[in-house]
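All protein chains but one are shown at their positions in the complex.
So, chain A:
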């Protein structure tokens, strides 16, 4: 939290930097759903089934969140070599490569069959971090523990607190600001992956990046420790021993098992040291420490871009939010060095590191985990599940209950230590939890599910609520991952109950918002993938996750958008989409758009509106309409569908040409300018965006068109022309000035089709005038004839349009909006004309008989 709290960087350097980062390119697969054209969103909103790659994306985020952690413990001389390369330490160097272990990794599951993973990952942590982080917290907690006298505020609960959450929000805010900037500088990027669920996935990943070290789960406890020395070390074997000892003596929290695998690495400096000496040393190491050794040959020379074999150092995708924020802030400060943020290493180094990690994982860590899982499975789980274990648990339950009744300490019967709210790592309970977690890391969901299910009751008997919550959480997650069909019974009896209980424990007993949010969001994603009525359940729990976070933060906006996505996944049956949740999805997208606008993220808001809009195009709910119009205005929303067909430049040119031909009526231009100013003034005080510029351009084009229309009547009759101008400009004005019930955007749509429409009017006018001349009509008669023919033309046009309308309605809903608008314009124009020609107009021109409301009262 000691980060400089400055506004998100808006400097150019950061844009450049973020372009360099693979973050945005990575998610190219998502672009397909993140499209913002209105046409595409018609289908996106109704929830087409999830594409394959998206499912993989979400699953891989979840898989990669729960991976073995490997502590790194190195001697100073190793870090010296790395520093010569221009990197802080070995940990920073190897961390990115742990996120994707090269090649396939094979592990054996509890049934003995081997499973292959394409994308296995491990996470490196500093051993010192594990030791320090909870230590700091537990000290503070110990005090509060005593003060409260409550036994449930354990040390671990403190570190489960929501410290990380604001940071994640802040980071996402930063990323979104970048995206906004990119979108504002060029409109095209909006259709790329900058909106849509890319950011939600990023949010999820950041949320899952830094698991705190706690007692109730062992995901962040080290599975192995990488101990490294370098070839420069004067007495290497002793240093290794020293490191082993210092690592073991390091004050880690009591619940962290120190019996992890030690992996010894000798870092050989290719540039300065003799390989033969190093090989000899390596042989010696092997003799002393066994097989878990590796010789890492890297160069100590600094690598620059221009070097022949330079490759950029991979960027870590799983940086915890706090670290990434710190990095971004520091990058912002020294703008000059921003280029150095993408560092380079020799490709030989890269392959050496990859090989080392692969070897370590495939030959040491996986077998180590398998062995442990098998032995724990044999020794503890089977015993626990066998007859004896059941007897033991029964008797303990009995003893436990008598113990509480006799008001002596209930802990005598159990291994649970309420003072620290943890189990000792050697107790069967802790080992079972570890067994389950390790099985989970090796993706043996079934075994994990069984074990979580078993220990849950154990924890429950001991009243270890945090552990119960953890087990409940993981029971649900592993159950969903097994891919078992989710029956309604399973849903109500298992998922609902456990999630509810886990959330209650996390939030109410421990105020561990982070844990609760993680539990909910992971489950929501898995339920959403299951589809159908599970998706609705996902939405329900996502709404619950919203309750954890009341302030309008980025996280909140993302989650409410996700609620909408969850509902959208649920498709209805049949052509009517019966039983779907499209209206709910639309509502949540609108709510998300509202939150986005509050946060000033207009591109996101526009995306949400695009998704939700098809559902509300025809709605007759007044407030909904008004609210949506307001949202559109606020976010600078514009129908991208029109943009393609609209050539603003062309129409402007053409119109100015028209005006010139007419002799440059300055008065008209004045009116036009006035109208444009009018349109410019009130609406876009807050939002200056590309969209608003486009909108203004369109208003301008439109007004000029209206004025140019008045040039078609022959100039020989000024009175007539004047009347027409007055009429038309009044009409234009009326259209521009009615923001309350019509969006200005909508009023101005369809400029190109307007051309055809004007042409029609022009011909109608000319025909009428020539007819009048033939018949030798006077002025007044001519005018009436012209107006009448105009009216006829309008009506014919309108009827034809209405027929077209029916056909196109089925194809393109967006079109309806435009048609409706145009129909409205026609009737408006017709309305202004009609009074003048009242005696010549046929009865059909009257509006259809509208019965009086008082008639209806007859029935009462």
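Keep in mind that, in the parts below, a residue touches a chain if its C-beta (ideal position, glycine included) is under 8 Å from a C-beta of that chain, and two chains touch if they have at least 3 such contacts; residues count from 1.
Here is the rule we use: contacts and distances are computed from a predicted model.
A.B. asks: Can you pick, from "Trafficking protein particle complex subunit 2", "Putative N-terminal acetyltransferase C complex subunit", "DNA replication complex GINS protein PSF3" or "Ribosomal RNA-processing protein 40", the UniProt protein name of the chain not displayed?
C.D. replies: Spelling it out: the chain absent from the display is recorded in UniProt as "Trafficking protein particle complex subunit 2".
A.B. asks: Would you indicate which residue among A:587, A:605 or A:786 is in contact with the undisplayed chain?
C.D. replies: Within the whole complex, the residue contacting the unshown chain is A:587.
A.B. asks: Go through chain A and note every residue touching the omitted chain.
C.D. replies: 567, 572, 576, 578-584, 586-587, 590-591, 618-624, 626-627, 851, 853, 855-860
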